[in-house]
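Entry: chain A
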Amino acid sequence: MSLSVPAPLVMMRGIEKSFVGAKANSDIDLDLRRGEVHTLLGENGAGKSTLMNILSGLYTPDDGSIFIEGEERKFRTPRDAISAGIGMVHQHFMLVPTQTVWENVALGLEDQPFSLDKNSIIAKVRDIQERYGIHVDPHAYVWQLSIGEQQRVAIIKTLYRKADILILDEPTSVLTPQETKALFQTIRQIRQEKHGVIFISHKLDEVIDISDRITILRKGRKVATIPVQNASKESLAEMMVGRRVVFQIGKTLQNPGKVVLKAKDLVVRGGRGIVCVDKFSLELRQREILGLAGVSGNGQEELCDALAGIRQIDDGAIVVDGVELQGKPSREFQKKGVSYIPADRIGTGLVTGMNIRENIALRKYWRKEFTRFRFFVHWENIAGRTGQLVERYSVVNPGLGFPARMLSGGNLQKLMLARELADDPRVVLAVQPSWGLDVSATLFVRETLLEQRDRGSGVLLVSDDLEEILSLSDRIAVIHKGKLMGIVEDPDSASEEQLGLMMAGTSLAEFLPDDVPPGHVPVRAVP
Partner candidate 1 sequence: MKKFILALLCVALFFGVSAAGALEPVAPKDLKVGFVYVGPVGDGGWTFMHEKGRLEMEKAFPGLESFFVESVPEGPDSVRVMETFIRNGARLVFATSFGYMDFVQEVASKNPDVVFMHCSGYKSAENVGNYFGRMYQARYLSGLVAGKMTKNNVIGFVAANPIPEVIRGINAFTLGARRSNPDVKVKVVWIFSWFDPAKEKEATLALIDAGADVIGMHADSGAAPQTAEEAGVYVVGYNNDMSNYAPTRHLTAPIWNWGMVYETIVGQVVDGSWKSSDIWWGLKEGLVELAPISSKVPAETVALVESERTRIVDGSWDVFSGPIKNQKGEVVVKEGEKMTDGDMLGMNWFVEGVEGEIPQ
Partner candidate 2 sequence: MKYRIVFRKRFRTGMIFEGVLPVLSVLAALFLAGVALMFFGVSPLEAYRAMFRGALGSWYGFSEVLVKTIPLVISGVAVGFAFRMKIWNIGAEGQIYMGALATAAAVRFLQSSSQFSMLLAMAVAAVIAGGFWGCIAGVLKARWNVNEVITTLMLNYVAIHLAEYFIYGPWRDPSSLGFPMTPPFPPSARLPQFLDTRVHLGIVAAIVLVLIFRLVIRWTRWGFEIRAVGENPKAAEYAGIRYGRNVVMVMFVSGAIAGLAGMTEIAGLQGRLQPGMSPGYGYTAIIIAWLARLNPWGIIIVSFFMGVLLVGGETIQVIMRLPLASVQVIQGCILFSVLAFEFFRNYRVLLVRKERN
């Protein structure tokens, strides 16, 4: 090594970390230079988060060393890492909702006098905002802010602590395209100031857009570190997955049939009694995928809970196959053929402590073919059915009597698909169906949904991944703060920018040219 090269900002060498016998990180090296954006790329479970948790002091490595500007450091607690200039913005920002922005920034600061010097803190916050172009009112309460704005607070918080090394863990998953653009501006500004940024993502377009260098991890090992000039979407994907990936999904045109699900002026309240879905109406037809785009947390989950009959609605009507179901127990929705793939597989969709048979039985045990002597579960029939389904949906499993928690994420999702789709439901509500899955499982999920559409189901696809929505949907609805922003009848006609603006709260009507009568364009405004 030549002496003229300055020591890198961060140098991680031979990092090892294992959990429960499984190696999460195995002999990983990583360098971060001043003034660079270095992306960590990998599928879920590739070890990105573990590596960054080690760097930020949350985990101690089993082996390996960390050098900051050439000096070896050992982080026993996150505080050690912070004092070494490392700031991490987690996927779930650790903010206190009932406090203001400046109070959150001040929270946990060391060497502060007993009473905080409010004015100097605010002045410093404003200074940071100006320098990096991050805009958020220091006096606003955190609960008033959108997710994107909260993320900015988290970034300000780390910059306030003079973070030299900024780690951003999947920051764009909660942002609209416009917010992503603003974030990238900030990141570039930070790079300009000669700090270092580690950026974690699995969205390849973004990665190529923002990075200087890219390190690809696979199954806990480092595959390569390459400069962005040498990277293409295809080559990155191949390194990430370990084989060639085809990005095209064979989607054929279908003629939608009659309306199977109709929601009219739905009003739904969320957990804290706040209206989450506000006079929302839509119609879902047979043989179509209706994509519901929106930044996550804008009422999508509450809407789907309501459409599945799990959440009480305040007002409005839900009609499945011509039958009004609002106010009925969710079992009635199931009987009418409403399937539901909730976003939270482990917390809601499956019982991981129960075995695979029991998970298949979860939403079917009450059916006649699975009941014996009226009160008893017909476990033999369930076992038979489970065997068929596991094969048909290729759920890799150690045995049907083993608890579901022993399945990998992708197989858990396949198990849920098997249960929800096997009986050709009339309506499929799929929320973030490929979230957190690796590339091959994602492809499987998407193909299965398309196949289900072709078999005659109406599919409502909720996702915050615009790429997923655009590639699968026949029509796209956009939701913002529980309100329908409009339905784009022809996805090909909509630009990502236009959808992004709608996700940020601009009604579709504002894009319509005044002189064209409604109905003659491929897009339709909210009535």
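As a selection rule, all candidates are chains of the complex that A comes from, given by their letters.
Methods note: contacts are C-beta pairs under 8 Å (C-beta built on N, C-alpha and C of every residue); 3 or more make two chains touch, one makes a residue touch a chain; residues count from 1.
Since we're looking at a predicted model, the values are computed, not measured.
Colleague: Can you pick out the candidate among 1 or 2 that touches chain A in this complex?
Modeller: The candidate that touches chain A in this complex is 2.
Colleague: Which chain A residues qualify as touching candidate 2 in the complex?
Modeller: So the residues of chain A in touch with candidate 2 come to 20-21, 63, 308-310, 329-331, 333-334, 340, 342, 344, 347-354, 358, 361-363, 365-366, 371, 375-377, 379, 405-406.
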